[in-house]
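Just one protein chain is left out here, and the rest sit where they should.
Naming follows writing order (A, B, C and D), and every chain is counted from residue 1.
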Amino acid sequence: MIPSLPRPPLQRYGLGAFVTGFFVFLFVPLLVVALFAFNNADYPTPPWMGFTLDWFTANSDARTGLLHDAELLQSMGVSAWVALWVTLLSVGVGTCNAFLLERFEFPGKSAIALLSMLPLVIPGVILGISILAFASRIANFADETWGLELDFLRPGLPLVILGQFCYIVTIATLTISASLRRFDRTLEEAAYNLGASRLAVLWTITLPYLRPSMIGAAAMAFLMSFENFNTTLMLVGSDSPLTVLMFSRMREGATPVLNAISLFLMIASALLALMLLWRRGAQRPAEDA
Amino acid sequence: MAVPTPAAGGPATHDLDIQSVRKRYGAFAAVDDLSFSVRRGSFFSILGPSGCGKTTLLRMVAGFIAPDAGDIVIKGASMRGVAPNRRPVNMVFQHLALFPMMSVGENIAYGLERRGIKGAAAKAKVTDMLRRVGLPGSEGKRIDQLSGGQKQRVAIARSLVLEPALLLLDEPLGALDLKLREHMKVELKQLQAEVGTTFVYITHDQSEALVMSDQVAVMNHGRFEQLGTPQQLYYQPQTAFVAGFVGNNNRFEGTIESRNGEQVLLRTAGGMALWSQRVGTLDVGQPATVFIRPEAIEIGRSPRELPEGAPAWSAGVQSVLFDGGNSTVQVLEDRNQTPLHIALPLTGRLADLKHGETVHFAYQPAQAWCFAA
Amino acid sequence: MAVPTPAAGGPATHDLDIQSVRKRYGAFAAVDDLSFSVRRGSFFSILGPSGCGKTTLLRMVAGFIAPDAGDIVIKGASMRGVAPNRRPVNMVFQHLALFPMMSVGENIAYGLERRGIKGAAAKAKVTDMLRRVGLPGSEGKRIDQLSGGQKQRVAIARSLVLEPALLLLDEPLGALDLKLREHMKVELKQLQAEVGTTFVYITHDQSEALVMSDQVAVMNHGRFEQLGTPQQLYYQPQTAFVAGFVGNNNRFEGTIESRNGEQVLLRTAGGMALWSQRVGTLDVGQPATVFIRPEAIEIGRSPRELPEGAPAWSAGVQSVLFDGGNSTVQVLEDRNQTPLHIALPLTGRLADLKHGETVHFAYQPAQAWCFAA
Amino acid sequence: QDKTLRLLTWGGYVPKDVVEQFTKETGFKVEVTTSNNEEMISKLRATAGAGFDLAQPSQDRIAGPQTEFRIYKPLDLSKIKADLFIPSMLDATKKNTTVGGKVYGLPHIWGTDGLVVNTKTSKATDYADLCAAENAGKVSMRLKRPTLIAMAFASGKDPFALYGDAKAYSALMDDMGKKLTECKKNVKFYWDGKDQLLAGIRSGELTTAMMWDTGGWELNKANPDVKFVAPKSGALGWVDTFAIPAKGKNDAAAYAWINFNMRPEIAAKVASSAGNFTASKGADQMMDPVLKKQFAESFPEAALKNIKWYPAVPAGIEDIEGRVLDRVKAAQ
């Protein structure tokens, strides 16, 4: 139980041990992946053959390190590009949705509120195929009827972006709505009362208040987009995002460069985490108030 | 019911004129055809129980709610169709509504900036305003670094810096704890006297209204029951509601048994006979209610301690609510078993009363009020 | 400093004995070597400013915090090593901690069920308890359907139904609004008198402590400053802290100029000379503080209204804080410009004082207290 | 403005130096997406033939999808230097990929499906040995159509002959399904990615697997005990082709790539990178000698003759196979 209640040692150490085990369970797979990025073998799997940095730096016929693997680097660029758009769209539309759901009353609102949560419980694959099928139908229709080639409705990055956006915006909506719900509306009235126009109120009061949750939603959206696989798989065209490329590499023949890129991802996200922690730490007193 | 009369003085001396304003929510009238004026430079309070329509009224003045009927005139100009951000009034909100993402200085400068006052001019005003509310040099502080009372002052400073014709305050002390509230009451009154801005203050705490105000309106069910100085409300209540709501009171119900000029004799169901001042028309045989303030009753261990001439009763002490200078005693009148509470003398003379002791009490009929029930 | 003396009576008549209990957080002593006893069936309050260690002390009694040293004895049994759920005490939490997922009846029956009392027996007890706290028939209500005062009563009922030796209450009225708190004060006191359970009540609101308690301990910095009846604390404060914390007071600092038996003459920096009762050893030349309660000062428009014999001063009225029976006036003593506040007579005789008027005041040195500074 | 060639192909078919040379010569950049037959088709199907300028499906998988989804353009044979191809292969491929009188595919790389065997620990010589008791738990295969067809040949049937007769083919496949179900206990896992299989054999977890020749030879380089064995009942021969998607935007580059790739010296480079053989005439002489040696070892004259080349897959066949494969997978 909670620390203020006497806890029998069994409970106390039991819980401690469990939590330790829990985090070991969480991190061991990552650690081995990181470790085998330095394995001097051509395959991303045991046995351990000695230490090497080849999988980061090599650029020979036999081995291509992360830094020289143009395909991998490009796919990372593709992922980042997709994630960027998904983030922008999700946060933008998510903010609109939050205002819509928290600030307006209109017929059918509860239906829209419910619907907007649905994408969270639709398996990613199904989201992918349904969007694929629907987009194909429109594209085929346009092609057959008007001879119009709607490229963006064919598998490719625009569709990937739409597919990921479709459910990530739900998360952004939930996050920003929660924050907007906690927002004390008298702050807006106060600003209005102090002579601010409606636009100035939004710009100087409401949006700054929402900023932390928007940043949080953006970070979440970026990461979720970056690591999405299920939906993306059904919607990719000729440009592969990182996850899809890694998947095909894993099937078609992988080298520890996969581990190397994994390590890179881990470090990047750890840095992001540190940054967030640091920001949160700085904001702490403000939040407690 | 006493109909409130507008305060004396021409419109030129009034900062606020409320003219037959009404606001309904469905069939329910939150503010019911209300008219009154607030004299320039005065501290005007609206006192009433929760849900009586105070906030609705204030928000209509601020412009957040449009009245269904009637007009609101501020400094002689009708506010019909004027948006809240264009009205010469500012509001201090119940929970202050300080902007947590801005520093103290930024909070106060916010309204100035919206008017296009920036840079050194704004800075000077902010500095001056902070000095006036007793927080010199706090510009850089974060809102969460302030104590409750300091926040209070910043909220007021933020509004005052815009030099509004009218400052509206919606129970701004409600969230503070007891000691701080006592302190802020005095401070707020002084501040108003210094700056001279007209304050319209709403509260459900009668002590706040009495201590701070020049004029108090007692509101109930969307209407004013009485409008007057604190002393008028306290010593000459016009309605039973005001008598019951403002200050503590012993309340007795019964029928009028006889009348002598403006004084009437009420007989309670228990049989106690009480003389009191009648308010309004009231005559023998009518049901009525008598109010006697605990501190208007004289109490003593023996009847000899009581002033002569007035009728006296004996009673048994139920319990002493000792609270220093505010101590009261709950007694049960011996003959009719009527419960009363009586204030104990400030001197602490009777602070040692015990349960079961017999005491004697009396009161001046001129200090008791009788209203039609 | 006055060391608190345990109340009279052998341990058999005590429900709670605190013996040299201490709790430190790092170098900071939250509760500092405290000893006291609580008489069976009494209403015992611990009054102190925020952070003085009240909650820490209460939670040690309940068992949520283990003391670093000392022992807690309840009904003669040492509580060392006894878990909170095995102690014959129950606690009413500051925010009540009613279980929102259960109905009122289930809340009250929770503790009974844990003791294996189920079915009709439990049901009867719950019904009876609800009746006793004035909520008959509310078993089926949801917690969020109750008003603040009703929640209060359910929380107390939930603890009382277990018939604890001791009921601990941690500022249970803190969250209520003013009017309700006034009302609950009286109700709680009556309830305690009826059920006869020993109450240990902590609060930082002196009025609560004074009104309800048989005994009050004033706590500061982890220690008791004084332990006594409300009247003792109010009229015979033992330390400057108690004099300042309990009730309102005028406070004057200066040096002792002369002594006459137990009375000393203090000269303030402004030059005012005040006679008062000394507390503790205190002699000529020492710096000291004098406390005079606002209601211990007599005030009148002319010196003739004052009692004879006592020294009198004249002063200018600064402002009248009219609050019905609790009105005070702030004055500035003419000669030394010393500010004071003085209670106005209950009769309302001086309620019409105006800013700038001259008044005269006097006090009995026997009602003023002087402490070493 | 079309300066890139978007190529949908197999892993290993596009070595870096070849791309560099191509870019130098023609100015076209090459964007490579690696894939497999099914994914190539489904991708092109979803895009209705857009998104890529050149694809490389196997020759047997062109006619069917083309009829169904119309995802390719007919080839303009006049833009092809026909003399760069081995004539017999060119003709066979053209024949198999002709729909409505138009040719849709040209041969590029060919190879076979057979057995990869660790000769130290397994004595397998035919597909049936995959199900032999002695190899229990150390065997892997794909749950794809080649496995069914191989099993059919191993039991003495000619599934290709039944392509036209859906009913008979269905019955045959049901039998093979049963066979594979019985065989299931032998299987360690059904492989899906090449890497998974190679790792299994390399580590010794597997001794026998049904796989392409190239995988066997690749393993053979590191461990001489592992060999690619042409099964007794015949290796399955496939030819990967060049086909131009219906909405390809850069046909010029596509044709340039085809002609460039079929140059013997380029073809040889590609073939050795892929570990297979090429339809380019004259590339033979320039092949990696090791590969040649491995080929000779795996394919004695008789085995070479016995290669069963996939004919074009008629529509509907894959549904039949699919259901059988699903059942195998589901069987306990």
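The rule is short, and it goes like this: a contact is a pair of C-beta atoms (placed from the backbone, for glycine too) under 8 Å apart; a residue touches a chain by one contact, two chains touch by 3 or more.
The working rule: contacts and distances are computed from a predicted model.
Novice: Out of "NADH-quinone oxidoreductase subunit H", "Dihydroorotate dehydrogenase electron transfer subunit", "Binding-protein-dependent transport system inner membrane protein" or "Sugar phosphate isomerase/epimerase", what name does the UniProt record list for the absent chain?
Specialist: Options "NADH-quinone oxidoreductase subunit H", "Dihydroorotate dehydrogenase electron transfer subunit", "Binding-protein-dependent transport system inner membrane protein" or "Sugar phosphate isomerase/epimerase" narrow down to "Binding-protein-dependent transport system inner membrane protein" for the missing chain.
Novice: Just list which of the chains on display the missing one touches.
Specialist: Among the chains that are shown, those touched by the missing chain are A, C, D.
Novice: Identify the residue among A:L53, A:L148, A:A178 or A:I215 that touches the chain left out of the display.
Specialist: A:A178
Novice: Looking at the full complex, which residue from A:L66, A:C166 or A:A221 touches the chain that isn't shown here?
Specialist: Spelled out, the listed residue whose C-beta touches the missing chain is A:C166.
Novice: Given that one chain is not shown, which residue among D:K120, D:K293 or D:K329 touches it?
Specialist: Within the whole complex, the residue contacting the unshown chain is D:K329.
Novice: For chain C, which residues touch the unseen chain?
Specialist: On the side of chain C, residues 62, 64, 84-85, 89-91, 93-95, 97-102, 110-111, 114-115, 158-159, 162 touch the unshown chain.
Novice: Could you list which residues of chain D touch the chain missing from the display?
Specialist: Residues of chain D in contact with the hidden chain: 38-39, 41-42, 45, 65, 67-70, 144, 184, 187-190, 192, 199, 203, 205, 315, 318-319, 322-323, 326-327, 329-330, 332.
Novice: Considering the entire assembly, which residues of chain A contact the chain that has been omitted?
Specialist: For chain A, the residues touching the absent chain are 1-5, 11, 15, 18-19, 22-23, 25-33, 36, 44-47, 92-93, 96-97, 99-100, 104, 106, 110, 112-127, 129-131, 133-135, 137, 162-163, 165-166, 169, 174, 178, 223, 226-227, 229-230, 233-234, 242-243, 246-247, 250, 258-259, 262, 265-266, 269-270, 272-273, 276-277, 280-281.
One rule holds for everything that comes next: only the chains that are shown with their structure count from here on.
Novice: How many angstrom between the C-alpha centroids of chain C and chain B?
Specialist: Here chain B and chain C have centroids separated by 27 Å.
Novice: Which whole number of Å gives the spacing of the CA centres of chain C and chain D?
Specialist: Roughly 91 Å, centre to centre.
Novice: Could you pull out the residues of chain B that touch at least 2 other chains?
Specialist: none
Novice: What residues in chain D touch two or more of the other chains?
Specialist: As it turns out, chain D has no residue touching two or more other chains.
Novice: Considering the complex alone, what residue numbers of chain B touch chain A?
Specialist: The touching residues are 62, 64, 84-86, 89-91, 93-95, 97-101, 110-111, 114-115, 142-145, 158-159, 162.
Novice: Residue numbers of chain D touching chain A in their complex, please.
Specialist: Answer in residue numbers: 6, 8, 11, 31-35, 43, 46-48, 50-52, 192-196, 198-199, 202-203, 247.
Novice: Would you mind writing out the residues of chain C in touch with chain A in their complex?
Specialist: Checking each residue of chain C against chain A gives 59, 63-66, 83-84.
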